[in-house]
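One chain of protein is taken out of this complex; the other chains stay put.
Moving on, here comes chain A:
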């Protein structure tokens, strides 16, 4: 099962290495990882999505992460009400004839074209990972040349309505 876990860490050399090493050591598969500064100086925030077998593994994973000296807080957000976003850049084949069609496809996704070439377009999409996935699927028939995705970054919603056991990856 897929989990979204966020960690706040002290921004010290080797911290990310230590954390990803822990995943490797205990055979957890990282699907995506995003890292960036937080509002507090010297503190970074890491968002992982991981594939684990069961709740026991999640518990063990969060406990092991918590043990790291420079880790301040570990949150498994999966069952909370979260805002999860991902950014993707998609370079897609687009001869003049299909260009309008493509514009038509990306419009409902509120994606935008950020670069136009003779034979291709670069589309920027942001949103829940499932939405990005769906857009990529729709663009596939035109011939996707390259995709760059950031991986999920997530926040709990301000309203504290919990939705237990609900899979968050539904678009």
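Odds and ends about this structure:
Assume a contact is a pair of C-beta atoms (placed from the backbone, for glycine too) under 8 Å apart; a residue touches a chain by one contact, two chains touch by 3 or more; residues count from 1.
Basically, contacts and distances are computed from a predicted model.
A chain of the complex is left out here; the name its UniProt entry carries, from "NADH-quinone oxidoreductase subunit J", "Multiple sugar transport system permease protein", "Monovalent cation/H(+) antiporter subunit G" or "Acetolactate synthase", is "Acetolactate synthase". Among A:5, A:33 or A:71, the one in contact with the hidden chain is A:71.
One of A:32, A:60, A:98 or A:124 touches the chain omitted from the figure, and that residue is A:60. Interface residues of chain A facing the missing partner chain: 9-10, 12-14, 17-18, 21-22, 25, 56, 59-60, 63-64, 66-72.
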